[in-house]
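Can you keep this structure in mind? I'll have questions shortly.
All protein chains but one are shown at their positions in the complex.
So, chain A:
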Amino acid sequence: MKYKSVFDIIGPIMIGPSSSHTAGAARIGRVARSLFGRQPKWAHISFYGSFAQTYKGHGTDVAIVGGLLDFDTFDERIKSSLDIARQEGMEIVFYEEDAVPTHPNTARVRIGDEQGELELVGISIGGGKIEITELNGFELKLSGHHPAILVVHNDRYGTIASVANVLAKYAINIGHMEVSRKEKGKEALMTIEVDQPIDPAVIEELSQLPHIIQVTKIVE
């Protein structure tokens, strides 16, 4: 079941006018920001499908940039996010793509600064609920509704077990987990949604494990 809570239906509290095109877009931007770990210096945002056709009318552009600025769906500053981003020196380009996406409300967000870049694809599935379907070329399924840990690692046996062991040690229960790789034996990504809050010590310990490249946590 895609929707698990009554507050997915009655809620969120948000700035209008559209739960999918405004609140959902803000959440996609905010997940990108959270994964990047800091405010990016530039953002290239591509809209597909219904997003491409109607983003101006729905404020999808201001909402997604609001998310990149770490604003929540009900933050009044969303309305002036483009001005705020400009004042803070963030360069933003929007693209309307013609390609037909799998889901009508799709956005591809590329953000970065002098230290790094990040690219993700988010879909807004209705009522403000979103999923992240792609991250830095990896396919994944991330609802953004639970604390989650993303682990970039080398595709070697035992790596998944070692990560699971650390989580068990901290009494963290895994609600949903996926592994994807670009090619056998190369770089791979674990997406782990958990039920408990994630202590920084957990991330630190995971980072020290063999074959681990990068560990990021996302908190709703």
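In this section, contacts are C-beta pairs under 8 Å (C-beta built on N, C-alpha and C of every residue); 3 or more make two chains touch, one makes a residue touch a chain; residues count from 1.
The criterion applied here is as follows: contacts and distances are computed from a predicted model.
Peer 1: What protein name does the UniProt record of the undisplayed chain give, "L-serine dehydratase", "Zn-ribbon domain-containing OB-fold protein", "ABC transporter permease" or "Gluconate 2-dehydrogenase subunit 3 family protein"?
Peer 2: Options "L-serine dehydratase", "Zn-ribbon domain-containing OB-fold protein", "ABC transporter permease" or "Gluconate 2-dehydrogenase subunit 3 family protein" considered; the missing chain's recorded name is "L-serine dehydratase".
Peer 1: Quick one: which of A:93, A:168 or A:213 touches the chain that's been left out?
Peer 2: A:93
Peer 1: For the chain that's not shown, point to the residue among A:105, A:143, A:159 or A:191 touching it.
Peer 2: The one listed residue touching the chain not shown is A:105.
Peer 1: Touching the hidden chain in the complete assembly: which of A:41, A:79, A:181 or A:211 does that?
Peer 2: If we include the chain that is not displayed, A:79 is the one touching it.
Peer 1: Where does chain A touch the missing chain, residue by residue?
Peer 2: Output for chain A: 1-23, 49-50, 53-59, 74, 76, 79, 93-98, 103-105, 124-128.
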